[in-house]
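Before anything else, here's the structure in question.
A single protein chain has been omitted from the complex, and every remaining protein chain is retained in its original position.
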Amino acid sequence: MTRTAIPMLRLLAVLLLGLGLATSAPALEQSKPAPNFTLKSAGGENVKLSELRGQVVLINFWASWCGPCRQEMPLLDALHQRYKSLGFTVLGVNVEQDPAKARQMLEDIPVSFPVLFDTRNQVSEAYQVDAMPSTVIVDRDGVVRYIHKGYVPGDENKYQAVVRKLIRE
Amino acid sequence: MRRLIVGLLLGSVTAAQAAVLPEDRADAMYHEYSGGGVTVNGPSILVRKKVGDNVSVVGNYYVDSVSSASIDVKLSASKYTERRTERTLGVDYLRGNAIMSLSYTNSVESDYDANTANVSISQDMFGDLTTVTLGFGRGWDTVGQSTDPSFKEPVDRRNYRLGLSQILTKNLILSLNYEAITDEGLLNNPYRSYRFYSGPSNDQFQLASENFKYPNTRTSGAARISLKYYLPWRGAVHGSYRYFSDTWGIQADTYEAGYTHTLDSGWVLDFKYRYYTQTKADFYADIFPREDAQNFMARDKELSTYQAQTVGFGVSYDFLRNGWGFLDRGSLNLDFDHMRFHYDNFRDATAAGYDAGQEPLYEFSANVTRAFISLWY
Partner (left out) sequence: MKRLIALAMLTATMTVLGGCGVKPWVKPYERAHLADPIMSWNRDPVAQAYIDHVYDAREGARGGLGASGGGCGCN
């Protein structure tokens, strides 16, 4: 009995230790300022988040190899077109180390909102992207107001509800 | 115990994150096996489509047209042709980060009916780095015999599957699979017989008049480990090992290794090598001392001690890289495998001029071809 118990207890100890180490303070929190960043866009110019203060910003992290991301893109574009005149913009942040595939996908699924390339993944880390796609909505003061992980059809209505509320503030 | 595990898995499904259903696709394939005096060919058609957001439905239609003059047939019967039709319907249901799958397969030929039902549940965890799968299958077969229409014997099958797929690094993935299978019923082939020494000096043989000397149960376990590694030039290398053993005394090792290479122009090349080695069932012998030597006797070469090697090559071309209408992607594929079987204790009893039990050991080779088109929409 003890021969199997000792390796089992060791396994349990490792698991519990892992649990303990895993609880670290998150950098991305609702009602806290959104981490600032500067990234190059598909058009070539640099885009800085703090310069968009005054607008409601929906930041969407996506990759060309992610099926739900592709599904979501046209719906985000529709959202962008609908509310941009009221002080709203979508920012698409592509997380791939090599932007070539992303550019190819944009040829197939063109969008009108700015697409940025986070090739070194520093922004993905700062925003604690742990699901693909990930969406963060930031209000006019640069404060994080909504975090959403993944995409299932219907989620675009949730984004729309949050955006409408924040635009009215 | 099993229900407890399934309960735990279902209970831990959270609504926040979700896994992804298989892609919609259609495949049409021509398959052909040719070797050892046997030719089997036919189509296999598969269609898969999402219905709503959480459900994916799949159907498969498969036909084997058999023309057989195998070593077993040549010994005791005459060349025959046969047609087997298999239809499968399956559904996958996505909920949270678990996928539940159900499928039903019906296979019909003139002397064998098989019905199989399968259910499995697949759960993603650890940030989707781990996938645990539990599966259960049940089969109901009816064995017939073409010369006797009233002959109908049942076979009951159950299988239990446990699988773990684990992402180790951003380039390496591991999978572990375990499957236990239990059969009960008429497990032998009604057309094959064992043989025993006969004649005044025991240099001849006779085929037994009936072959129904198999145990009527069989339980087996197979455990397999598989690794796949991504190479920087967009290639992949994989290797796997499977260990098998059962209550009939058979033990088998399967080793497989392969390499996939891609070219920017849309071509994908696959190279594969497989080595299989098996030791015989306890009640197997190429020739028995006399007709009633043991309670259980078999001469099926599938139960003998043998090795088989396969070398495979496949080529695929993506011909719809930018889509076309409602199609997202399409590929043309050709796979070719060459197999060689070498038996350690199964002899070619049709060879003339040999004393019984002294014939050369049997060996044969076979070619397997698959030509198919795949479309994604």
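Order of writing sets the chain letters: A and B. Residues in each chain are counted from 1.
Keep this in mind: a residue touches a chain if its C-beta (ideal position, glycine included) is under 8 Å from a C-beta of that chain, and two chains touch if they have at least 3 such contacts.
Since the structure is predicted, the reported quantities are computational estimates derived from the model, not experimental observations.
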{"item": "Touching the absent chain when the full complex is considered, from B:50, B:74, B:87 or B:242", "value": "B:242"}
{"item": "Residue of B:67, B:220 or B:309 touching the missing chain in the full complex", "value": "B:220"}
{"item": "Of A:56, A:69, A:111 or A:137, the residue in touch with the unshown chain", "value": "A:69"}
{"item": "Residue in contact with the excluded chain [from B:71, B:114, B:143 or B:173]", "value": "B:173"}
{"item": "Sites on subunit A contacted by the missing partner chain, in the whole complex", "value": "8, 11-12, 15-16, 18-19, 22-23, 61, 63, 65-69, 95-97, 101, 118, 121, 124-125, 129-134, 150-152"}
{"item": "Residues belonging to subunit B that touch the chain removed from view", "value": "1, 5, 8-9, 12, 17-20, 27, 29, 31, 33, 44, 46, 60, 97, 120, 122-135, 159, 161-167, 169-171, 173, 175-181, 220-224, 226, 228, 230, 234-236, 242, 244-246, 248, 250, 252, 254, 260, 262, 268, 276, 278, 281, 302-303, 308, 333, 335, 337, 341, 368, 370, 372, 374"}
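Basically, only the chains that are shown with their structure count from here on.
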{"item": "Inter-centroid spacing, subunit B versus subunit A (mean Cα positions, whole Å)", "value": "43"}
{"item": "Subunit A residues within the subunit B interface of the complex", "value": "67-68, 108, 130-131, 149-150, 152-154"}
{"item": "Sites on subunit B touched by subunit A in the complex", "value": "16-18, 20, 23, 53, 127, 322-323"}
